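Before I ask anything, here is the structure I am working with.
A single protein chain has been removed from this complex, and every other one stays in its place.
Chains: A, B and C, in written order; residue numbering restarts at 1 for each.
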Amino acid sequence: MSRIPRSYLLNRLVTLVLTILIAATLIWIIPRLSPVDPAEIALGRMAAGAGSVANADEILAQLRAQMGIDQPLIVQYFKYLGGVLVFDFGLSTASFPTPVSALIAQALPWTLGLMVLSLVITFVIGNLLGALMVWERSPRLVKVAIPAAMVFTSIPPILSGLLLMWIFAAKLQWFPLTGSYGLTVEPGWSWDFAQSVIHHGFLPALSIIVVTFGFWALGMRGLMITVQGEDYTTLAKAKGLRPRYILYRYMIRNAILPQITAFALKIGLLIAGQVLVERIFAYNGMGKLLYDAILDQDFPVIQGVSYVIILMTALSVFLVDLVYPFIDPRVRHEAA
Amino acid sequence: MSNFSTDDNVAESTQPMTRAEKRQARRMRRFDNPWLNPKLLWGAGLLIGIVLLGILGRILWNLDLVFTGSATLKLPPVGFENLRRQPGVWDHPLGTDGSGRDMLALIVIGAPNSLFVGLLASLIGMTTGIVLGFTAGFVGGRTDDVIRVLSDVMITIPPLLILVVFQSAFGDVSLTMMALLIAGFVWQSPTRLIRAQVLSMKQSGYVQMARLSGAPTSHIMFREMLPNLIPYLFGSFIANVTTSIVTAVGLEVLGLGPQRIPTLGRTIYEAINAGALIQNLWWWWGIPTLLLAVMFIGLLLINLGLDEVSNPRLRRLS
Amino acid sequence: MTSPVLTLKDLSIEFPTPGGVVEAVKALDLTIEAGRRVGFIGESGSGKTTTALAVMQMLAEPGRVAGGSIDLGGTDVLALNDEQMRRTRLSRVAYIPQGAMNSLNPVMRIEPQLWDAIVAHEGRLDRGELKRRSDAALESVGLPVHTAQLYPHELSGGMKQRVCIALGIILTPELIIADEPTSALDVVTQRQVMQTLKDIQEQIGSGLILIGHDMGLMAQSVDELAVLKDGELVEHGTVKQILEAPKHPYTQDLISSVPLVGGESFLNPDRRAEAPKRESREPLLQFEGVSKTYGAVTALHPISFALQGDTPQIISIVGQSGSGKSTMGSIMLGFTPPTTGRVLFEGQDLAKIGASQNLEFRRNVQAVFQDPYSCFNPFYRVGHALSYPYKRFGLSQGKAQTQAAMEEACAAVGLDPDLVLPRYPHQLSGGQRQRLIVARALMLSPKLLIADEPVSMVDASLRATILSNIYDLKDKHGISVLYITHDLATAYHVSDYVMVLYKGHVVEAGPPKAVIGDPQHPYTQLLIASIPWPDLQRGWGSGLEDGAEDTIASAPPAFRGDVAGFELAKA
Partner (left out) sequence: QDVARADTVIFDLDRTIKDPGNFNWFTPGTKRMHGAHQTMWEPLFILNYGSGELDPWLATGFEDNGESTEFTISLREGVEWSDGEAFNADDVVFTVEMAMGNENLSEREAATIRAQVASVEKVDDLTVRFTLNDPNPRFIVENFGVRIFGSFLIMPEHIWAGEDPATFAFAEPIGTGPYTFTSAATNRAIWDRNDDWWGARTGFMDLPEPQRVIFLETGGEESRAQLMVTDQLDAAQNVSVGTFEAIRAQNPNVIAWYADYPYAAADPCARQLEINTTVAPWDDPDMRKAVAHIIDRSQIVNVAAEGATLASRTMFADYGSMEPFIDAVIEAGYGLPESADVAAAEALIEGAGYTKGSDGIYEKDGEDLSVRIHVNSASTEYTRTIDMIVEQLNRAGIAATPVPVENGVFWGEVLPFGAYEMTYSWLSCGSVNEPWTSMSRYTVADVVPVGERSPGFNNTARWDSEAAASYSQIVERMGQMPLGDPAVAGLVAEAYAHLDAEMPFIPLVQAAKLLPMNTTYWTGWPTAENEYNHPFFWWNHTHQIIHNLEKAE
């Protein structure tokens, strides 16, 4: 990418760092706005397991020290910032003393694998269907079927997941009910493992795709309508190009541009939205991690996951900013 | 015999003239008054249906039935039998849930609640978006930078985080509070888009013209620019209502919503938690889902209809 | 005798609309022989584009061919199915659409856009062959081969238009339809593009339909003319026939009202009234070393002048597209801050005008913008654009009086107020909008009017009427006018002083009779030479030759003959 001017790169980098910094600060502040004392809560959780806790004060002091909340706020803040830079979010309170980063490292590949893949598929399918809704040559059936299919968007993902599970895993037994790979398959670079991962990932991915493609389709529809009225579409037709070619190279190619930015912006939101699907399929990705952390009020983990989501969003926005001029030649790398 | 039609009825023009002409006349009337758009009317009808359900239900139905233990548990809707071979009864036409609450009463209260959260969140989000978008686009400079970074940051922060903190702090959220929280996550795209629109409108001829006419800034913002954004704002509002409802339901399904107030999302959450699927209690999760779908279709139709109203290019005759 | 490439028989096209069925084309009969150039001329909305689109089978919804037949070199176009029609397009009949500026896919380089056209009709060819063909096509329209590697936005309007022509001829079709290919271009570029089109058409020997409304252009470009009015073919014959002996009154009117440099003035000299006196002794408008740069582009080089404004005057600013005319206008309005120098209005620096004086300044300085399409807020009826400033500037004395003023202004630009004022902007044609903007400016009777191409969208006869109205009002209300245009003929007639801009420099200035009547600077000469004359005897100049650019750039500016009340600092 030698063609990116340095000043532009610098400008984008500053924005990136600033965004991350502010967001990281916010996720540090937000939990602290809550009047509850995290150490008391952690103690409460121990009690919840057993009904009582001996020598509570001693444990409480320990907890405070472990959580670092016995220090002045400003010290805590800078320690946190320093840690965050090297992906050190402290120790999980619910599965103490596992570092949050270890938990995230365990979950991240699954999320990247399944969630990002299904997001990409959703994006592709959604946009394609949105385009077909507008395309003059789509069969009539398609034009009726797509809006009808968009009704799925109103179904909460957990329900779509359960229904799919019920049909395809329980009744038809085509796919496994839970897990991210087979019960006795050992993770590794083997065909067995890969096969198992795909087999297990299918239903969770499908339940996400089914409920989210509608958003992309709707957005794409609007963009396609605009593109359809453009002069270059008319000329393409006058050139006698094949309709399908016009659809892909002229219409979709132009209409998709704003969607790409939207995708980058939404990536974090979408990951966080799939929490429950991961849960019902016992698919141990970031969503599941977040879900458990929410149940456990495990703030370091919630913070860590949020931070990773923020980082992913900010980075994808950054990347899109960098790449955009290459996919839309009209846009130049301008520091502004 | 044109190849240019984009609407559903490509084949239409080859049909015998008489039928086509009748159709034509009907379409023509529609064309004349864009607000008589069938999509718009159907969509609005569905939403009004939900509201009516709320109003009539409150008048005609005994709402005390939403309380736990109001009836036999897990009764099916009239005309069905549950796994225990109990038939549905007219006292509870839509059946009861796992705690013996009447489904009809639940949706009479829950459906308008869900709609309310969506509308309120969207309203707040849009208002924020309009104010910030206009400010950013119009004032520019530092203010613009601040707003842009702020919305970029807010777009990255997962709503769950805030809700979790909020709930652990206050134990419970009210519907309004929920709407406010969701609003915190739907203002960014309107802000971004309105900002872009304002920037481009600022360059447009009629704004220049207004400046030339000595119009004050307030006039330019609210009398010249805003009206032109209305179709867009409407569409965006409707889209946001959908997003807000889906978000709200998503949070409720996580158990992170109002705890005591029936909403569609909460009902689904309870159904799922109680294993309603395997117990074949389809009415428990199915009816609220159906209502969500109705709401969603209504909003979708309104959105499509508004598109056609504001964009004549879509308003084809055939 | 060559065979006809296109035969239209009794062609009728209609658009069913809520208001009833619009008969856009009525019983049109026309034959075009191979190798002939036929011009379609007629006012806006007369059905020119519609006819062309019918041949392409690309009528916009809900249009349909209601009757008649279209025969393309022996093929009944109306009987073709979708796939056959697709194969026919471009390979047998090419269409270069109106508004070619946006007709290229913005995200594709030029080359693939040429290639995909070939591939769509001839199937996969090897790269070398494709490249050879596309390069040949580009060269034939006078574009350098490296253009192929550029994106559309990297081309100028003229270049884009030529790419479209290259596209149109790449499969050597039997018929080329060019829909107003040069209406968005300036005279110099227009000449080049038309020349290219003609050459190439001759080379491949196809038929050509040229759509336009400029009689001069037609005279210089086509063999036959088809005059359309309200969807009917009112006259058809060779250019010579029509120019010399137009039969239909519409055609006669069309030809007689074309203003010519050195020709008869269309103004009414008797109506000159005594202008009211100004109070201020300061010059009305003063530029002090004003320049404007956009990044690396210098839109306007430092320029200084003073317009006294005691006697109202019309100062014309002419030049090619991109020469900085609009920039200058925008600086005068205070919309664009100058990069250097300052602009004074009655001694007051525009940059320092406070909020309180702003209204007064706006009242005194009005403008007609170049692009009338965007000037109306689509949300309001067009009357709003007229009445709002009228009230805002405190000119209104009640509703009835405002209405009366509006009606009067409309009448001055040849509009029927009852018909026009209650409409929404999208219900008006470009020409109507442009006239309304002029009406608005006149109604406010400012001291200074900046008119940026105020009549570019109306046909010749209306153009003369409006300009003469402006001319009369200037004296009646003491309005000084800056007339920005690239139409040298009108500038010649209406202005008191002419400045020729070339790449942000004033290269020639003086009274119009001198500057336009007898150009000294090579650039001015080029501009004049590029005007297409509606006169078959008079050739269409030689245009820009190799090395001409250098000659123009190196030639010293020519300033001649001062006019009282306007001083241009001669740098």
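The rule is simple: a residue touches a chain if its C-beta (ideal position, glycine included) is under 8 Å from a C-beta of that chain, and two chains touch if they have at least 3 such contacts.
On a predicted model such as this, the values are computed, not experimentally measured, just so you know.
Enquirer: In the complete complex, the chain left out here touches which of the visible ones?
Expert: A, B
Enquirer: Any idea which of B:100, B:140 or B:227 touches the chain not displayed?
Expert: The missing chain is touched by B:100.
Enquirer: Check the options A:36, A:112 or A:260 and report the residue that touches the missing chain.
Expert: Reading the full complex, the residue touching the unseen chain is A:36.
Enquirer: Taking the full complex into account, find the residue in A:7, A:71 or A:98 that is in contact with the omitted chain.
Expert: Checking the options A:7, A:71 or A:98, the one contacting the hidden chain is A:98.
Enquirer: Give the residue, chosen from A:165, A:208, A:247 or A:265, that touches the chain omitted from the document.
Expert: The single option touching the absent chain is A:165.
Enquirer: So that we can see where the missing chain sits, which residues of chain B does it touch?
Expert: 67-69, 73-74, 83-84, 98-100, 167-168, 171-172, 255, 259-260, 270, 272-275, 277-281
Enquirer: Determine and list the chain A residues touching the chain excluded from the picture.
Expert: Within chain A, the residues touching the omitted chain are 36-37, 40-56, 58-59, 62-63, 92, 94-98, 102-103, 106-107, 162, 165-166, 169-170, 173, 177-180, 183-184, 186-187, 279-284, 288-289, 292, 295-297.
The definition used in the following text is that only the chains that are shown with their structure count from here on.
Enquirer: Among the chains in this structure, which pair is joined by the largest number of C-beta pairs in contact?
Expert: A-B
Enquirer: Based only on mean CA positions, could you tell me how far chain B sits from chain C in angstrom?
Expert: Measuring from centre to centre gives 47 Å for this pair.
Enquirer: Could you put a whole-Å number on the gap between the CA centroids of chain A and chain B?
Expert: Measuring from centre to centre gives 23 Å for this pair.
Enquirer: For chain B, which residues are shared contacts with two or more other chains?
Expert: Residues 3-6.
Enquirer: Pull out every residue in chain A that's touching 2 or more other chains.
Expert: Each of 237 in chain A touches at least two other chains.
Enquirer: So in the complex, which bits of chain B are touching chain A?
Expert: 3-6, 8-11, 149-150, 152-153, 155-162, 164-166, 168-169, 185, 188-189, 239, 242-243, 245-246, 249-250, 253-254, 256, 265, 268, 272, 277-278, 285, 289, 292-293, 295-297, 300, 303-304, 307, 311, 313-314
Enquirer: Quick check on the complex: what are the chain B residues that touch chain C?
Expert: Residues in contact with chain C: 1-6, 13, 24, 28-29, 31-32, 204-206, 208-215, 224, 227-228, 230, 312, 316-318.
Enquirer: What does chain A use to touch chain C in their complex?
Expert: 230-232, 234-243, 245, 249-250, 253-254, 257, 327-330
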